[in-house]
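Encoded as structure tokens, the structure appears first; notes follow it.
What you see is the complex with one protein chain gone and the rest in place.
Let's turn to chain A:
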Amino acid sequence: MTAPAAPPTLYSVRPEWADVTPVVQYEKANPLAPIVYTEEYKDATDYLRAVVKSGEKSERVLKLTEHVIRLNPAHYSAWWQYRYETVVALSWPLDVEMTLMDELADKYLKTYQVWHHRRLILLLPGAGAGRAAQELTYIANMLQTDEKNYHTWAHRQWLLAFHNDDALWAGELDFVDTMLNRDLRNNSAWHHRFFVVFQSGVRAGEEDRQRIIHRELMCVCHVKQHISLAPNNASAWNYLRGVLEFNKLPLSNVATFVKPYTVPLPDGAKDVVDLENPPPGQGAELPCVAAIEFLADVYEEEGGESTHMAVELWKSLGDEHDTIRKKYWEYRILQARSV
């Protein structure tokens, strides 16, 4: 651990920094929204400005930038303009830097700069291709504590797309399943699944039409199972729509599956094993708003006489099941009638 112990010794009294003249922050008499800096921050940044001025790049500068970053992880000059440049200039061992980054990312999970620096380090020639697999494991661990952290997921998506290596992609669907098993309403995990299956995760050779259709059906089947476990899950319904729309399949493909979710759960419903159309589980809260909306879209797509049925469903959403969106449902009714 290189974290300074409390109370910190100011740089101004450290003998090893005696050769440096601190540079105070320039601010005129009438500052706007001035921050009441702590002595520790003022002192550390006085020395940061001094080394930036002299251009010193040394091990002690790495310690100094680390100190400033711990006090203010959003200090982009300490990160990008100085720590990164010093790491490069010194050919600093990247595994040492990454060990520190592991700790800092954990601490300052929501700071842009933490992730940006991490990416820059991974892009350095010395980082090695083998590092990527290790990085995936690290990200997976980070997502155990904060399952929806935007930066963490974004980093994983960048890493996969950047390396675009079959070996890295190979475990992604299993990883998504692990995340969805923990929380099947985790939209970040659903999004990642889409990213893997239909976007960057599409592997060479998979453009083959038969294989694509097979994969789509697998996905539709997968999402149906999840909906049957927890029907009121907007993420799963969005994903189902996404799969169908992306592949230009009509929504009516899944109408048979959707219908039982649009009505109250029948009394004495038995567990039926139907892999194609898994029914709602016992105790499911029905009718499900997303299912009603989906079915209305199926009817709207059919047009003609079916439009009337769509309108009835939208009315029930606006008047009873989804009143917060009443205006939206009224708009849909108006639009369908004007066609």
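Going forward, contacts are C-beta pairs under 8 Å (C-beta built on N, C-alpha and C of every residue); 3 or more make two chains touch, one makes a residue touch a chain; residues count from 1.
Note that contacts and distances are computed from a predicted model.
Asker: What does the UniProt entry say the missing chain is called, choosing from "NEDD8-activating enzyme E1 catalytic subunit", "DNA-directed RNA polymerase subunit", "Gamma-secretase subunit Aph-1" or "Terpenoid cyclases/protein prenyltransferase alpha-alpha toroid"?
Answerer: Checked against "NEDD8-activating enzyme E1 catalytic subunit", "DNA-directed RNA polymerase subunit", "Gamma-secretase subunit Aph-1" or "Terpenoid cyclases/protein prenyltransferase alpha-alpha toroid": the hidden chain maps to "Terpenoid cyclases/protein prenyltransferase alpha-alpha toroid".
Asker: Which of these touches the unseen chain: A:9, A:38, A:99 or A:134?
Answerer: Within the whole complex, the residue contacting the unshown chain is A:38.
Asker: Please pick, from A:12, A:178 or A:200, the residue that touches the omitted chain in the full complex.
Answerer: Of the candidates A:12, A:178 or A:200, A:200 is in touch with the missing chain.
Asker: In the whole complex, not just what's shown, which of A:18, A:96, A:154 or A:217 touches the removed chain?
Answerer: A:154
Asker: Suppose we count only contacts with the excluded chain; which residues of chain A make the list?
Answerer: Residues of chain A in contact with the hidden chain: 23, 25-28, 30-38, 41, 45, 48-49, 52-53, 71-77, 80-81, 111-113, 116, 148, 150, 153-154, 157-158, 161, 185-188, 191-192, 194-195, 198-200, 233-235, 238-239, 241-243, 245-246, 324-328, 331.
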